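The complex appears here minus one protein chain, its other protein chains still in place.
Per-chain numbering from 1; labels A, B and C assigned in written order.
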Amino acid sequence: MELPPQVQNMLAQLQTVQQQLQMVVSQKVQLENALKEVENAIQEVEKVEESTPIYKSVGTVLVKTKKEDVLKELNEKKETIEVRIRALSRQEEKLKERLKELQEKVKSMLSGVQAG
Amino acid sequence: MELPPQVQNMLAQLQTVQQQLQMVVSQKVQLENALKEVENAIQEVEKVEESTPIYKSVGTVLVKTKKEDVLKELNEKKETIEVRIRALSRQEEKLKERLKELQEKVKSMLSGVQAG
Amino acid sequence: MELPPQVQNMLAQLQTVQQQLQMVVSQKVQLENALKEVENAIQEVEKVEESTPIYKSVGTVLVKTKKEDVLKELNEKKETIEVRIRALSRQEEKLKERLKELQEKVKSMLSGVQAG
Partner (left out) sequence: MELPPQVQNMLAQLQTVQQQLQMVVSQKVQLENALKEVENAIQEVEKVEESTPIYKSVGTVLVKTKKEDVLKELNEKKETIEVRIRALSRQEEKLKERLKELQEKVKSMLSGVQAG
């Protein structure tokens, strides 16, 4: 049995939404790992005395810096990542709702097809 | 010839166990590489004089540290990795046994099917 | 309906060009990321005082360098990357044109086939 065009169309939309959801989730996982790394760096730098030599890496270059400056940068980086994670979480929620809606529609359409 | 449902079910279980085994083995290989890296770092740091400048990298930051402190951290890291490798080895053993059992069952079921 | 040999041949060419285009685009993306990294390093090094200790990494080795020397190297690297990006952009344009031509040909061939 061939599926009617509107069901095929729904299934195509469903697949697109699933792919978008997968991409959002994988970006979130990556950012959550980056967040852990930054939080760990902040924790390690905070432990250190004011006079301890610290370098930061910028690409292939290492530049000497101060505890205070590097903590400020790391905290800014942390906030940027957190903002992006929150945005991705909102996207994730919306895509999950959209997915549920589409699944319901496909389900009811298919039961209509089978009944017809 | 179509396979009977219980054989199909067994084959599905077999595939799941094989995939779990693959994942466990690949995690073990990764941890064994991490272990080699840590052991190599311990060896190199031990060779060095007490007064030699040493930095440890924390994310994108490098912080000056002492031979004694870095050796303590590296040894803790080593132990953590060893514990995880032992846990994965136990899982590997169990999955291999489970795989063997399932293979035996599928074999005897299939000989039953062919005889029937 | 089987496709006539010249259409099959065109479709094979089309696929080759699409693959070449994908490779060029992915190389360009990689180089654009490398460019951003170098530009960011230049910006960070420029901010720093003449007397600030700077190291550059060469494989697994870090060598102390000067602000002036590292900036010269980073700017050379930047130029090399920019030259390669421009070459890839030209290739990309040519492949896109070739793709469009082939798509037009296949389209007109196929309409000829259907009409025949």
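In the analysis below, contacts are C-beta pairs under 8 Å (C-beta built on N, C-alpha and C of every residue); 3 or more make two chains touch, one makes a residue touch a chain.
Just so it is clear, the model here is predicted, and its values are computed rather than measured.
A.B. asks: Touch partners of the unshown chain, restricted to the chains that are shown, please.
C.D. replies: The chain that is not shown touches these displayed chains: B, C.
A.B. asks: With the full complex in mind, choose from C:Leu21, C:Leu35 or C:Leu62 the residue touching the hidden chain.
C.D. replies: Among C:Leu21, C:Leu35 or C:Leu62, only C:Leu62 touches the chain that is not shown.
A.B. asks: Return the single residue from B:Val7, B:Leu21, B:Val70 or B:Ala87 that touches the missing chain.
C.D. replies: Of all options in B:Val7, B:Leu21, B:Val70 or B:Ala87, contact with the hidden chain holds for B:Val70.
A.B. asks: Write the list of chain C residues that the hidden chain touches.
C.D. replies: 55, 57-64
A.B. asks: Hey, which chain B residues sit against the chain that's not shown?
C.D. replies: Interface with the chain not displayed, on the chain B side: 37-38, 40-41, 44-45, 48, 52-57, 62, 70, 74.
Operating definition for what follows: only the chains that are shown with their structure count from here on.
A.B. asks: Rounded to a whole Å, what is the gap between the Cα centroids of chain B and chain C?
C.D. replies: Centre-to-centre distance between chain B and chain C: 37 Å.
A.B. asks: Mind checking the centre-to-centre distance between chain A and chain B? Centres are C-alpha means, answer in whole Å.
C.D. replies: For chain A versus chain B, the centre distance works out to 27 Å.
A.B. asks: Which positions in chain A are in touch with at least two other chains?
C.D. replies: Counting only residues that touch two or more other chains, chain A contributes 55, 57, 62.
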